[in-house]
Every structure is written in C-alpha cells, then in structure tokens.
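Note that one protein chain of the assembly has been removed; the remaining protein chains are unaltered in position.
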Amino acid sequence: MTIPTGSGGSTGSGGSTASGASVAGPVDLAEFRAEVQRWCRENVPSDWRRAQTGASAEEFAAFQQDWFQQLRAAGYAVPHWPAEWGGGMPVAQQVVLYQELAAHDAPRLVLGFVSIHHAASTLLVAGTDEQRRRHLPAILDGEIWVQGFSEPEAGSDLASLRTVARRDGDTFVVDGQKLWASGAAHADWCLLLARTDPDAPKRKGISYFLMDMRSPGVDVRPVRNAIGDSHFCEIFLNGVVIPAENLVGPVNAGWQVAQATLAAERGMTMLELAERLGNAGFRWLVDTCRTPGPGGGRPVDDPRVADRLAELETEITGLRALCRGLVERHEADTAGPADASVVKLFYSELLQRTMDFAVEVAGLPAHAELRKPASSGWESGAWVLDFIGSWEWTIPGGTSEIQRTIIGERGLGLPREPAASA
Amino acid sequence: MTIPTGSGGSTGSGGSTASGASVAGPVDLAEFRAEVQRWCRENVPSDWRRAQTGASAEEFAAFQQDWFQQLRAAGYAVPHWPAEWGGGMPVAQQVVLYQELAAHDAPRLVLGFVSIHHAASTLLVAGTDEQRRRHLPAILDGEIWVQGFSEPEAGSDLASLRTVARRDGDTFVVDGQKLWASGAAHADWCLLLARTDPDAPKRKGISYFLMDMRSPGVDVRPVRNAIGDSHFCEIFLNGVVIPAENLVGPVNAGWQVAQATLAAERGMTMLELAERLGNAGFRWLVDTCRTPGPGGGRPVDDPRVADRLAELETEITGLRALCRGLVERHEADTAGPADASVVKLFYSELLQRTMDFAVEVAGLPAHAELRKPASSGWESGAWVLDFIGSWEWTIPGGTSEIQRTIIGERGLGLPREPAASA
Amino acid sequence: MSDVAMSESELAELHRELRVVARDLLRRNAAKAGPDQTYPTVDWSLLVDTGWLGLEIPEEFDGAGATFAEVAVVLHELGRAAASTPYLGTAVLGVGALGLLEAGAARDELLRAVAAGEQRPALALPTGDSDGDVTAFRLAAAPVSEGDQPGAGRMVVSGSADFVPDAAGADRILLLAADESGTPVVVAVRPTDPGVTVSDRPVLDETRHLGTVVVEGTEVDPGAVWRFRGTDPAASAASARRLLDRAALAVACDSLGLAEAMLEATVEYAGTRRQFGRPIGSFQAVKHACADMHVKITVGRELLAAAVRALAAAEDPAGPHDQEISVAVSRAKSYLGAAAVDIAGAAMQLHGGIGYTWEGGVHVYLKRALLGRSLFGAPAAHRARLAARFTAL
Partner (left out) sequence: MSDVAMSESELAELHRELRVVARDLLRRNAAKAGPDQTYPTVDWSLLVDTGWLGLEIPEEFDGAGATFAEVAVVLHELGRAAASTPYLGTAVLGVGALGLLEAGAARDELLRAVAAGEQRPALALPTGDSDGDVTAFRLAAAPVSEGDQPGAGRMVVSGSADFVPDAAGADRILLLAADESGTPVVVAVRPTDPGVTVSDRPVLDETRHLGTVVVEGTEVDPGAVWRFRGTDPAASAASARRLLDRAALAVACDSLGLAEAMLEATVEYAGTRRQFGRPIGSFQAVKHACADMHVKITVGRELLAAAVRALAAAEDPAGPHDQEISVAVSRAKSYLGAAAVDIAGAAMQLHGGIGYTWEGGVHVYLKRALLGRSLFGAPAAHRARLAARFTAL
C-alpha cells in the first residue's frame, strides 16, 4: 500500500494477528500452547480445590512445595529467570504459559511467590555472584523467602521505616519490627530493609539485607487478616546479627535496590493475576449467574445482571491486553514510569468491583461459604471471602491512593504536593 | 407508652406525620397548599415553555419581570423576607409554596434570583436601615442585582481577589475585573467584593459594597457559556466611584459579610431546586423513558432503564427530604457548618448524573434539541443542554472539590492541608 | 398503644434519650467483651433488662406500648455497635408478627411471656429476594385417619425457610404460612414438634445467628393457627407484606448504624495516623472519601427516617397507604444496603493495613454490611419493586 506518511512507499497487507505476543513466531507459540495444554491436562490435580479447602498450614505448605517441584520438572517454575539459572523462556512463551495455567485452573504458586519473583529479581539485579550461587539453586529446591519492608509506622510511607542495622565489624546488628510479612511463618530467608544512617534524609539512609530467618533474635508472630487467616506476620528483630556479606548493593543504597527489584517483577506477575481473573474467576462468576435461585430464575436472565457481566468482561479483556502490553514494554525497556501503577490500580479495583458484584448476585448462600481453598487467588468462587480479600490488592504494595499519585506525578507530570510544613 | 430511657413515663401514640414541615399546624398547611394549587392552575401560563424557547434577552427579561409581579401580587415573590418588607411567610408554608410551584411547573425566577436572595439577605443581615429602605422596595419593583465576587484569578480561591477599592474622601474608587457575573447585562446594582487593605492577610483586607451599575467606568461584556448563552458576564471596573455610604458592614469585614449572607439564603433556594428536579424534571425523564424509540420499544421496558429510574428517584427523594431538613435547621439555628455543602454537593452531582442518564436514554434525537426554554432550570427536557448546564452547579459557588474539603474539615473535623510553602 | 398523641418534638426528644441510653449501655457492655472478641454480645437477659424486647408489646401485656419508631432507634444503635443479639429475630420479627394478629388467648399469653423474657419467638419467613411469594409454608387440612375425633379440624403444615434470623435457640417458631385459600396466617410450632427441624446456618458474619427451618407435615391444632387482624384475605396479605417490609427496614436501620460507626472510626483514624509527615486525613484523597461517606449517610438517614415514620404510622387510619409504606421501605433498604457496603469498604481502604487485620475489626462491619445488603432483599430486588411503578401504564 502507498500511504502518504512521508516515509515513502512501504507496502504490505496490513493484516496483523490478534495476538499481542510478538517475540516468537506464531507457529512456535501454537506448538508451545498445545504442549502446555497437554501438560496441564495431565498434571493439574483435578480435586485440588476441594483438598485445599480447610487445609492446615502444613498441608498448604506441603502442597505448594509439591506443585512447585512439578512445575519445575516441566520447566514451568521459573520461566522468567535467565537460562543459566534454569529459566530462559522467551517472554511470548511465558505469556502463553500463564494463560494456559489460568485457563486450566492450575493452583497458584503462593508460598514461593516472593522467592521466585522478589528474591530472585533482587539477587539477579543487585546481588553478588556468591549470593546468587547460594540462593537461586536453593530457591529451586524450595527455599522460601519473605519480604521485610513494611513497619507499623511505615506503610504507604515506606521510606520512614525505623528498623535499625548498626555496623559491628563484619556484621550488622538489627533491631526493629516488621509488619505485613506475607508468609513469614514458612520463610527461610527475609529480604530486609533497615536504616543504616539515621542522620541521612529518609530514603538515603536505608540498606538492603538478606536475613536468615533462623538467626537468633528473630521472632515471628502471626497476624490474623480480615478473613481470619494468618498469612501475614509481624517479625520482631532483637539484636539479630547479619553478616556484612549479606548486604545487597552498597550501604545506604537500599531504597534504589528495592525500587529496581520491585519494578522488575511487576509485569509477568500482574499478567498471571489478570489471566486468573479472566479465566476461572470469570467462568465461576458466569456459573453463579446461571445458577437458578430459590425462585427458580437464573440471575443472568435479569438484563441488569447480564449487563454487568458484559461490562466486567469488557474491563477484564482490557486488563489482560494491558498486562500483555506491559510485559512487552518491560521486555523492550519502553515501559513508562507509571505503567505498572496503572495496571496495579486497574487490576485491584476491577477485582474488587467484580467480587462485590459476585457477592450481591450470589445472594444469601454466598455468606454460608465459610472457607476458600488455599492455593487459589481472590476469585475462588467463595465470593464474600474473595471480596474481602480483594483489599489485599488495593492496600499493600502502595495503596490505590498512592498509585493515583504516582500516575499523576510520574505518568502525567503533574506537580507534587508541597512539602508538609510539619 | 413507657420506654426505659431514663426520662420516665412519657406517653403518646408515637404516630407522626409523614410531612417534614413542622412550624404551622397540618390543617393550615393543607389549606395553604390548596390555595397555592388553585393559584398555580389559574396563573401559570400554560405555554410559557414554548414561548420562552428561543426568546431574545429582552423577551426573557420582560417575561421574568411580569412573572415576578404576578407572584408579588399573590404574596409569593419574597415569602422569605421579613413581614415588614413584604414577606413573613412561615417556613413550613414556604416549603409548600415551592413544592407546588415546582409541581405545577411554574417558570423559575431566574433574573431576580440574586436580587431577592443574595442582595436581600445582604441588606437584611448586614445593611443599614437607609440601605434597606432604598433597595428592598426597589427590588420588589423589579430592581435587578448581580453578584460581583469572582475574578479571573479568584475562582475557587475567592479570597485572593485583586479588585481594589481605594478610599478617597467620602468615596471609594474601584479598579479591577469581575468574572462569572450572572445576569450582569440586565443588572441595576452589583454586590461587590473589593480589596481595601492590600497589606492585610487575604481574607482580612476585603470590603463589601453596593455598586450602581450605571456608574461611569463600569463596562459589562458578555461571556458565552458552554451552551452558547451569554448569561454570564465580565465586568471591567475603571475608576468607578462608590459613595462610602454604600459600604456594607465595616471596612475590611467584607469576607465575613459575604459568608454570612451566602449561608442565609442557601436552604430555601436549594429546596426550590430539589423540588424542580423532583417534579417536572423527573416527570419529563419518565416521559422520555416511556416514549417508544424508532424500533417501537419503550426504553422503560428495558429493566436496566427502569432500574436507573428507581435509583434516581430514590436519590431525589433523599435530596428533597435533606433540603426540608436544612430549611428547618436553618430556621431553628441548628444547622451544622457543612450542612449546606452537603446539600449543594449532592444536588449538583445528582442533577448531573440524572441529566447524563437522560441524554443516554433519549438517544440521538436528544442531540437535535438545539434550544431550551429560558426561565427553566437545568432539567428542562432539552437533555443535552441540561446536562452541559449542570456544570453550572458543580463549578460555581464552590466547586464540588471545594465542597468536599469543607465537608471534611468543617463537617467532620479532619485536619486542613498544610499551608503551601510557595 | 396509648391514645394520647405525642407531639413531633416530644417524640424527637424521646428518641434522643432512648438513643443516648442505648449507646451508653452498648458502650459499657462492649467494654466487658474479652480482648479477642471483635464485636459485643447483647444477650437475652440484657434485652429483657433494658425493656427493648417489649418495646412494641402493648402495655396491657406488660410491654412499653411503643411503635416501630422506637424499635428503629434500638436497631440503629445495635448496628452501630455491630452487636450480636437475638433482637432482630425475636423483638422485631417475632413480636412484630404477633402484633399484627387477632387477639386471642394463646397469642396474648405468648406476648406477655415474651415481655417477661420467658419465651423466645422467631418468625420463619422468606429472607431473600423473592418478591412474589410472601409465605414460605403451606397449611392444609390433616388427612382424616381412623380413630380421629370427627371435626377436630387438625391441620398439617409444611415448607421451609432459610437464613431465618435467630431461629436456632427460639422456643416458638412462628411460620408465615398460606392457608388452603391462599390467605396468609401464622402457625405457631415448637422446634421439638414432630416434623420440625431447626438448624444453625453459620454465615461469615459472626454477629448474626441465622437458621434453617424445615417443617415436614407437622400436625397442628386449630388453636395454633393464628389469623391476621381483619377477616379480609387482602388485609391478611397486606399484613404479611408488612412483615417483610418491617424485616427489610429493620436491616436498613442496622445498615445506617454500622455505616455511621465506620465513618466515625475512619475520621478518628485519619485524624491521628500520620504518613509522609502529616495526618492522613489532611490528604484530599482521604478527606474527600470521608466527605462522600458522610453525604451517603446523610441521604440514607433521610430515606430511613421517612420509611420509619411511614411504617410506624401504618396503623393510623390517616396514615400512609400500604403501597406508600412499601415504596418508602424499598428506597431506604436499597439505598442503605448498598451505601453501608460502600462505606465499610471505604473504611477498610482508608484504615490501610490495620483495616485489613482481624483485630482491626473493620471486617466485622464489612461482613455485617454485606449480609445486610442481601438479607430481606438485595438493592436490585427493591429497586425492581420501585421500578414497577414506572413500567406500569
């Protein structure tokens, strides 16, 4: 075709594929998709939801470790890692992998989430060779990590954290308290932010450590969350000794390390969540809407219900495309500074809206679903619990309010708030 | 009945009337309602909407003056004024009056709105006897007032106004520029805020004047609004001389005068607007929903449309009750500092939501309604124009954002923003 | 009810006092709860001692002779406290049903026993969205078998109702049933009667105790079949409808109370919690969200007041028509059901991490708001009832 763009006569059909994935050719991807589908049919335990409903903490952990090793055997556990460490899957294939795991309602990797994402990206981006050799293979063997960032007085305002690490020869001695440490009860190691220069401006005096959770002085206490689970923990740190070799990056550069490693893992994890919501999650919602109520009528035959389904499915479709785009831009290093915030904000509030609707449309019986399966996300079909759990996405990792500020300031270039005079 | 409240055995049926009005007895009110109904049937011109559609500025003004005199003859023009000035109607009767005027779709008093509300309450609350004697009877005879508060750089931040009034013997000489002066083209007099002490803190150096619009140096230029009308004006002031006797309240106390007089007129004017929306406005919306479309179906038979009607009617019912409550609390002097903001915010956004829905449900034909009747509110049935006009309620008089801040700070006691360092 | 009319301002003052006393009592009662308990319990004995149980019971049966307007005040305060109590099932639904029935020895005796705290009734009725059928049980003549006393007129009742407030623990179950002509009646059974099964129906909202009532061919005496006042079947149908309206409105009172409590807790937290060197309430994102909560509560309060006034005046010959009462109730229930969930959700969001903890207690309110949104009709069901007025004609 000859289009007057100034670039002269490039020609071509203009036809493009509907797929957003772009790295591998379409044939490879189709073959790979078939392979993952086959694997899922053979390996996803058909009854895992029932078995995980009401599972003890130990049963949950054992199931998660087993499932992780099953994925590892297939090469699906850490596809995003570099090839030398056991990954090396092209991004377009990772997209397919997560799409198919979601489509086949595979269990989620909950226990190892921080290990394979946050811990690995920290080690890969900012760790030493020694640190990588020590931990990456261990993670593949099941080493569990927890993130020790937030504190009681440092939630949204993470930079005001108070946990202190004092240099003492070849070691640092840590005192303080961490909160919202997800999965700390099972953790072997901790990604720890602590203040090493109390006199520096807030973000400039923080260092990043790898802390052995079996160190003396580490005390983990469970915190029950809003649905009664104890997945979150407080970690009390009393004179905990960390060898200086467990420092990640330079002293007082912990804030930058944390930012770099947080950004590194956002694309694909968000894509996985979006696919979960768009596959099994939305399917169960449609099922709920098609289930006749006490009067015999199906909710979906109420045009108001069908309308909301159409609206939510549209938004979820947008979300999934957005996540594929984010992954591609991450890969091409063209992502904008607020792109991840857009996805996180939209996902978390869409999840919440969807679950709110599910609760309402499911009516009274939804309230009698007292437990949700472990190893599932917040779209499990136990709608009331899912809805309440959705605040786990709108609050941690930067509340929705914080995300809007980031989008406004970093994404759109709007002026910052004047500094508080207090 | 004997209820254990600690107050001891008061007895009574507990039955209360569904009416919110409480000052006059039920019998009086029913009689008065019948009287107003009869008057409306006899006096509201049946064809005023058609006649006012496409009316010139002169036709509009003449119609408004006629209608005002008609209301005046019935004792309905300034019911909220004190008896000695021609009002004196009990609040409960005023409520009935505005309910019935709305129910009978009487023309609104648009031209004289500032005169009978803002100007009158300024004179009554803060004016001198001489000022009252000079202007209140004149207003009854048709004197038109405009509010000269806002300026190009002082919109939401009214206190930063720049128009200056310099003392010069027995007069003040005014230079500056006013904006959003609603109806200035027809106005005889202006309620003017101007800075008399440039060195005082923002709110402390402002004075309140009565300015004759025929004074030399007053130049009025129309500003077209978003629907193409020129109701708003700019007022340029070049060396305008105002006699010192036209000062309202002490020098530099203009801010307090403005606050007091703004609060004084809010209850009943909001009630009138709520009744307008709840009566003719909502009736036309229902009519629109019952009008068969090109395919022959009525929008209202789509359960999604009927659902929205039910939701909007519920909110409008709440609004109307809220306005009655505000009027009663104003009367009893028990209104909270943010009560008027709650009503203004809820009304303006509800109006906007309602008109947005009306535009959507009316479809393409709504866009071919190119004019709305003058003397009507923003619920005239020319839905696209009504919708756009609804921003006249969410922006002026304190934007919705400002109202939310007032509610948060004055209503709920939340802390103020830290002062800007700039 | 006494026949001395109270002025509107006297009534307002009475309600204010009732409210103050109730709030104070609930505050003191909550303080007695253990540190691990996230909600207070208002048990049977407290309901008896306060006299709340007998508020609507006529004075001749040792009650206070008040109206639903006063019951609404108590419901509102119980909602604010998120109190776990059998008040809804017993005093609001049970007593409410008895109050609409023809006088009679058995009914009167039960009312007197409830006022004294000696009997605990519950009302088995439809609890969900179903708008058509107001009765969940069917009454029929018992098959005549050999040896029967001719003309004894024994009846058989069957049916079931789910999510019935405070059913388990009640010693009288009042079944809202249709007789053979379709006229609503109330059939009084005991949980121990043959064919009657009352079981717990645990829900996530731990402050509510709901139950399932299944009745399979239970034989009852004619004396256990109680008719609504007025012999007219239409009047009986209206009374049954009134019971559902009353149930929906009771939950709306609760929703308003808990929404208020959530706003107050959020304002309190936002005024003290500091992040970025400022109280978080000084940020517009928080402040404006609180303002929106306040606006919703203010509007909901007006809608509720109108519905409560209408229902309380229902027995007044000059009072509102049945249709007006139902409309007012559906407005209040649909608006507050949704608003309370939105407000409790916003409270959870604005409390940040603390709001998401079990100990923070916001979840107690959110779960109660969610259950209340569905109980006795979701907002969509009530709006459908309102919308029928626009589609007709």
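The first chain written gets the first letter, and so on, giving A, B and C; residue counts start at 1 in each chain.
Assume contacts are C-beta pairs under 8 Å (C-beta built on N, C-alpha and C of every residue); 3 or more make two chains touch, one makes a residue touch a chain.
Model, not experiment: these values are computed from the prediction.
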item: Missing chain: touched chains present in the view; value: A, B, C
item: Listed residues A:Ala77, A:Leu158, A:Ala181 or A:Ile407, member touching the removed chain; value: A:Ile407
item: Absent-chain contact - pick from A:Asp188, A:Asp229 or A:Glu315; value: A:Glu315
item: Residue, one of B:Ala55, B:Ala74, B:Ala138 or B:Leu179, that touches the chain absent here; value: B:Leu179
item: Of B:Ala51, B:Val164, B:Val286 or B:Ile388, the one touching the omitted chain in the full complex; value: B:Ile388
item: Residue among B:Gly155, B:Gly176 or B:Gly325 touching the omitted chain; value: B:Gly155
item: Touching residues on chain A - with respect to the absent chain; value: 1-7, 10-18, 22, 286, 289-290, 300-301, 303, 306-307, 309-311, 313-315, 317-319, 321-322, 325, 342, 345-346, 401, 403-405, 407-409, 411-418
item: Chain B, residues in touch with the chain not shown (by the definition above); value: 150, 153, 155-157, 160, 179-180, 223-228, 232, 293-295, 302, 304, 352, 356, 359-360, 363-364, 366-370, 384-385, 387-388, 391-392, 394-396, 399-401, 404-405, 419-420, 422
item: For chain C, residues in touch with the removed chain; value: 283-285, 288
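FYI, only the chains that are shown with their structure count from here on.
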item: Distance between the centres, which are taken as Cα means, of chain C and chain B, whole angstrom; value: 40
item: For chain B, residues that touch 2 or more chains besides their own; value: 303, 307, 418
item: Chain C, residues touching no fewer than two other chains; value: 278, 286, 380
